[in-house]
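Okay, structure first, notes after.
Yeah, one chain of the complex is gone here, protein chain that is, but the others are all in their spots.
Order of writing sets the chain letters: A and B. Residues in each chain are counted from 1.
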Amino acid sequence: MGRYLLRRLLQLVPVFIGTTFLIYWLVWSVPGDPFAGKCGERACPDNFRAVMTAKYHLDDSIWVQYASYMKNLFQGDFGITFGGREISDIIVTSYPNTLKLAVVALTIEAVIGLGAGVLTGLRRNGFLDNLVLISTLFLIALPVFVIGFVLQWLFGVKWGIVTPTVSSEMRISELIVPGFVLGSASMAYIARLARTSIAENRRADYVRTAIAKGLPMRRVVGVHLLRNSLIPVVTLLGTDLGALMGGAIVTEGIFGINGIGRQVLRSIVTKESATVVGIVVVLVVVYLVMNLLVDLLYAALDPRIRYE
Amino acid sequence: MSEQSAPGADGSGRPSGRLLEVDDLRVEFRTRDGVAKVINGVTYHVDAGETLAVLGESGSGKSVTAQTIMGILDTPPGFVTGGQVRFHGKDMLKMSSEQRRRIRGEGIAMIFQDSLSALNPVFTVGFQIAEQFRIRRGMSRADAKKRAIEMLDQVKIPNAKGRYSNYPHQFSGGMRQRAMIAMSLALDPEVLIADEPTTALDVTVQAQIMDLLAEVQRERQMGMILITHDLGVVADVADRIAVMYAGRIVEEANVYDLYAKPAHPYTLGLLNSIPRMDEKGQELRTIKGLPPNLMNIPSGCAFNPRCPMAQPVCREKLPTLLQLGSGRASACHFAEELVSRD
Partner (left out) sequence: MSDPSAASLVSTPRIEQPGESGAPANAGLPESAQKQQKPRGLLGDAWLDLRRKPLFWISAAFILVFVVMAAFPSLFTSGDAVNGALSRSLVKPSADAWFGYDVQGRDVFARTIYGARASIVVALLSVIGTLLIGGAMGMIAGYRGGWVDALLSRVADIFFGLPFVLGSIVILTTFNGSGRDNSEWTIMGLVIMSLTVLSWPVVMRLMRSAVLATKEADYIVAARALGAGTGRIIFKHLLPNCLAPILVYGTIMVGSFIGLEATLSFLGIGLRSPVVSWGIMISEAQTLIRVAPYLLFFPAAFLVTAVLSFVTLGETVREALDPKLR
């Protein structure tokens, strides 16, 4: 297990370097004036140009640029916005909100998705089965912003059950609708995956053996069947958490949540490219680490993987 | 333990002193493409301390019979359409599912061909054995673990204590099969059904496993039903043999009689098709034709299209299982001629 972990960590490094370099190159090094569009609609003030050029070694080769950027990054220096604000400050104030929303979304999608998936997987071809199949199809097919609009309008405007946008306190009750919207597609995938996994495993030989041993059905299903069937589902949930932590740009925008996704969107609109890169780098790191954790989780759950 | 019953208690009038009895069992598989008659009136029995080998090729119905006995038949598409399965004289097919469940493992246990897929890959082998003690006997974790290690020892797995915490994929094929045998014996069953236990193993390991099964059976005086298509495996271990074809028993005999003088053309064909050292250089003998399509079994004797001795009567009349004395039976119109030949 330790060797496996070490190997995965080592694989992480080149990927991290590759991704961050790619982003850096995209934003700062495309041929042309690196400051084009960086300061909103106007041309950049000279002192800003001077400071940034010195800081990011823009007169040097891209390797030096990247290296110095990375060096700064590891010291916690993400640079400054056009307005002079520390980018790291932006990240620190907005990321916790995103995390809160992510946890709520994950909980909702796990509960509903697993519940629906397990029930229909055990008992196929009933009314519930068709209902779940159709509703999950809709949830997968509709883009998030359409679901977001519809639910915001339904619950916030038409029926007035919740406030259409989320307040700055971010109470859990306010996060339920946005959480549902954010988790809607994943909920559908989880339900379907659980359903398929359980349906497949029901016919497996080891289930037949468990029955032949004379174990009560409760145990055959609850222990033997579920433990195997839910491995892919749990790993999907883990992967999803990684994606959720990547910020829900669309959902945060619709519901007015001040999370990292919103910051990215704002930075795009206001052409604050340095902020964009900084935030994206953080998100990529989080995503990679989460992926690693999910792989470890998978190895912990399935002993066959451990001894590769 | 399972209940004892007085002779004749099942109401049939027949003596029910036998341990396990299959009586005129009929099973069909209903699929989208039609109904396959998989078992068409199978009757056999096994008593304590003896081994019945059920011999047949793929599609003969031997495994399905075993699954019906255990109650693990896939329903749908499989349906029992007639007959009885009596354990200590009581028909299991009429029991409640809870009653049947209790018999599994304690009264009748089963081991399977592919031990890798038959064992749960995410639990240790020790856990799966100890589970029987914990759940069915209410033992504590510690006690169950001890007993499980004892079982692993009994099936001659070296370093049983260490192996307790290994997963199925960490065992070699032969060791894994031993572990599965240990698991099946945990609750001291009276009957053990072994469905092709050695087919997936190397020849040398096959012999070891068969020896283990024989020893275990002797010690515990279990009844054993050995399901196989391998004539070689059967010769050493079986007391009696039932040969199946197209869902029916076509011949029944003790092992010596069957090999010395088969009473059915199918059995004769099987024995003749074994390559022999003293026939080197000659063409291999086969049974011509293909096994029957179970959705469309030939009329009369199901073997008639392939039988070298077939006569018109074989196509018209279904031969019944004719008792030939001294425990022999054969479902062939010309059984007596075959037996008296020399």
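Definition applied: a residue touches a chain if its C-beta (ideal position, glycine included) is under 8 Å from a C-beta of that chain, and two chains touch if they have at least 3 such contacts.
Remember, predicted model here, so these are calculated numbers, not experimental data.
Here the missing chain is touched by one residue of B:L270, B:A302, B:L321 or B:L338, and it is B:L270. Among A:N97, A:T209 or A:T239, only A:T239 touches the chain left out of the display.
Contact with the omitted chain, checked across A:L230, A:L283 or A:A299, is made by A:L283.
Remark: the residues of subunit A touching the chain excluded from display are 11, 14-16, 18-19, 22-23, 26-27, 30, 36-37, 41, 137-138, 140-146, 149, 153, 157, 185-186, 189, 192-193, 196, 199-200, 232, 235-236, 239-240, 243-244, 246-247, 249-250, 253, 264-265, 268-269, 271, 273, 276-277, 280, 283-284, 287-288.
Following the convention adopted for this analysis, only the chains that are shown with their structure count from here on.
Taking each chain's centre as the average of its CA atoms, subunit A and subunit B sit 53 Å apart.
Interface residues of subunit B facing subunit A in the complex, by the touch rule stated above, are 70-72, 74, 101-106, 109-110, 112, 114, 117-123, 131-132, 135-136, 167, 169-170, 183-184, 187.
Contact residues of subunit A toward subunit B in the complex are 203-206, 208-216, 219, 224, 227-228, 231, 301-304, 307.
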